[in-house]
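In this view, the complex is presented without one of its protein chains, the others remaining in place.
Naming follows writing order (A and B), and every chain is counted from residue 1.
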Amino acid sequence: MQTIFSWSQVSRRGVMALVLAAGVAFAAPYAQAAPKTAATIGMTVEPGGLDPTIGAQVMIGQVTWQNVFEGLTTIDKAGKVQPQLAESWDVSEDGKTYTFKLRQGVKFHNGVAFDSSVAKFTLDRARGADSVNPQKRYFTSIDTIETPDAATLVLKLKQPTGSLLYWFGWPAAVMVEPSTAADNKTNPVGTGPFVFGSWAKGTKVDLKKNADYWNKDVAVKLDTASFRFINDPQAQSAALTAGDVDAFPEFGVPELVASFEGNDKLATVIGNTELKVVAGMNNSRKPFSDKKVRQALMMAVDRAMVVEGAWSGLGTPIGSHYTPNDRGYKDLTGVYPYDVEKAKALLAEAGYPDGFSFTMKAPQMAYAQRSSQILQALFAEIGVTMNIETTEFPAKWVADVLKAADYDMTIVAHAEPMDIDIYARDPYYFNYKNPAFNEVLAKVEASTDASEQDRLYGEAQTILANDVPSLFLFVMPKLGIWDKKLKGLWENEPIPSNVLTEVHWEE
Amino acid sequence: MISILLRRIASLIVTLIVVSLLIFTVMNLLPGDPAAIMLGTSATPETLAALRTQMGLNEPLIVRYLAWLAGVVQGDLGQSYTYGVPVAGLIVERLAVTLPLALMAIVLSVGIAVPLGVAAARRHNGLFDHLAGAFSYISIAVPAFWVGLLLIIAFSTKLGWMPAGGFPGWNAGLLSGLAALLMPAVALALPQAGVLTRVARSAVLEVMGEDFVRTARAKGLSDRAAVWRHALPNALIPVVTMIGLQFTFLIAGAVLVENVFNLPGLGRLALQALSQRDIIVMQDVVLFFSALVIVMNFLVDLAYLVIDPRLRVAT
Partner (left out) sequence: MAGIFRRPVLMIGLVVTLALVGVALLSLVWTPSLPSKMNIVQRLKPPLGLGGLLGTDQFGRDVTSMLMVGAWNSLSTSFLAVAIGATVGSAVGVIVAMRRGWLELIVMRGCDIIFAVPPILSAMMLGAFLGSGRFTAIIAIAVFMVPVFARLTLAAAKQIWARDYVTAAIGIGRSKAKITLVHILPNISNQIIVQVTIQLGLAILTEAGLSFLGLGMPPPAPTWGRMLADSQTFFGQAPWLAILPGLAIALAVLGLNMLGDGLRDMLDPKAKAG
């Protein structure tokens, strides 16, 4: 199964001598017939570094989160917060004091015990002046950290922070051991069920089972696991058919998904991600500063056509910056549905009866290029001319759009879960300023009641759907393709991850 | 001779230093902050400032340039921003793909071009000569990356005989490694083969027309022996020279072909480093390629000096 040739389709006649020679190479690994305890997971892009507390790439978490590293809390496959290294917690009446009871007997892979001093170190490192944590803002509400004993961690907050426990489950908040923290980028040491093995740059990362894993409630079935990085869609597809890769939890190209249908070896599992594809507009620049213009553009967009053309019809249209995975989701695609005539009328009302022209800064990724080409055609229908300027992502996009907000419109998939609060940030590239919206989000943090929070999230979604600070297009699907005998992978992705704890081969 | 050599070496070093300055300047003037890229869309300004300090990005440009140059001279190429490992190691790892790929392409192209060129020369103006000429014209005109795409369509998508791309690593076995490089090498070799066929053909024609070969043949040396003993060895010299001169195009092809076949080679490393603004890696890789080209040209010059003593006086 290690061979790179797909023998199923090979006709023996006419095969070159070289292929015969390669047959020798593939004969050897076949010896391992016993129950399989190894899995190779394919990923499209290789992470740079393996420390989720110092790098923002989702790929870092997709390799290490829950496999190598664990947090005080964790997020389960339904997107719910669960205890992990913190057994339980207690939140004070005013929501400003969190007392965590930490799990005892947990050891890092290098043998060092996990206790309150490690937790304090991790949080201090993430919120300190030298912190390079990509989600540092999530730790800034912490005022003081106390460690009355090894098993107790007390956090005093500056103001109530309703999402704190959720954020503690994120990859950027995993617990790190003080003596190895500096080297985690190349040699990650955590408390998780897998120990880091090796990293062949450009090719793969190998993990092996942690024999001393603290959580005896779960039986980790895999002895070894590899993450292989295959950029090219054809190669991804070939690796799957040949069995070089057992699973591609996030297959890169929707147009090839159909080719796996009817395959008796591979299962196609289509779920939801947190990747919201939105065309952000510069709300402080004319004519996008006019709400009517933004609404007209939204009505010029046939979301179904965008999903069809950009992502082969796989993907869910959205009406706000929120996904069906998220708590309190509301389907708001009906607020400004596709209607060319109304769009034209609204545009005329806003003072642009003959349309206008602007530049779209589109990253080079397929989804962005394709979506913008479709938007270009759709806008042309209402007399609006959109020029596409391919803007290299991440480098130039981060500089031009994210940092300088020097753009008219752009398009990007926002990967972070529950990041509706980006519309409340100032500065942020949308330049969207709506005090009413900010207030709703502040109420979410001030509240500790889950159902009230859900209701408030619904309110926030509705405000955005009406204001249209961005054109809300669709949520990318999670195109999972894997061996039918491989079980335990997540179907949806409430947080970018590849949790291997329960992955196993069916007999 | 020695003084010419020393002069050439001195000018080679000066060229390299100017090239390094050029590369450094361009890379450091590029829009895009490597620290901002690493921190993603949620970073606060303080976090960014902290990371910039940590990465040494706040030092003056001239200090960073001299530090880089001093490191390179001592064999320390610096640390990759994204991978956090020494760049020298990264280059060596990637070279383990690119070098065999380039060598395979050269061997393949010579293997196609020399027999074809010799055979064409022996049937000068015959049908085979014209066919070889057509082959040469066509293979020079097709872009290597397109040949790569066609090979994938034919042998991977349709027939399923070959891997569509990717590299299993050399520890997966020599054969599977070579198999993964076969199609990319063919794609890379074809345009080279076109050029080399022409060179080999005209070199053989020229030698066959020279007096000593004519004399030998008049004395009864067979046609075949004339080719083997005289024409072929003489034809190899321009072929080898041409390989040296075509080296730049081979590299250019390799960057694209590695991209088509998803091979973890130096070309892809460069592309990846550029997009992540892993400035140090990009500087080192471009400098490495440039040094390779400069040294290659130097060797070609040197070969000429050895072969043709007349050049020792000129320039």
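Operating definition for what follows: contacts are C-beta pairs under 8 Å (C-beta built on N, C-alpha and C of every residue); 3 or more make two chains touch, one makes a residue touch a chain.
This structure is a prediction, so every number in the text was calculated from the model and none was measured.
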item: Displayed chains contacted by the hidden chain, counting the whole assembly; value: A, B
item: Hidden partner chain, touching residue among A:D51, A:E70, A:E392 or A:E459; value: A:E392
item: Of A:S163, A:T268 or A:Q376, the residue in touch with the unshown chain; value: A:Q376
item: Contact with the hidden chain (one of B:V18, B:A225 or B:V306); value: B:V18
item: Sites on chain A contacted by the missing partner chain, in the whole complex; value: 232-234, 253, 255-256, 259, 305, 308-309, 364, 366, 369-370, 372-374, 376-377, 387-392, 395-396
item: Contact set of chain B toward the excluded chain (per top definition); value: 11, 14-16, 18-19, 22-23, 26-27, 29-32, 137-138, 140-143, 145-146, 149-150, 152-153, 157, 198-199, 202-203, 238, 248, 251-252, 255-256, 259-260, 270-271, 274, 282, 285-286, 289-290, 293-294, 297
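Operating definition for what follows: only the chains that are shown with their structure count from here on.
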item: Centre-of-Cα separation between chain B and chain A, whole angstrom; value: 38
item: Touching residues on chain A, where the partner in the complex is chain B; value: 2-6, 8-10, 15-16, 18-19, 21-22, 24-26, 48-49, 54-57, 129-137, 185-186, 200-204, 230-232, 234-235, 237-239, 241-242, 244, 392-396, 398-400, 402-403, 414, 416, 419, 422
item: Chain B residues within the chain A interface of the complex; value: 30-33, 36-44, 46-47, 50-51, 54, 81-85, 90, 93-94, 152, 156-157, 159-169, 172-173, 175-176, 178-180, 182, 260-262, 264, 268-269, 274-278
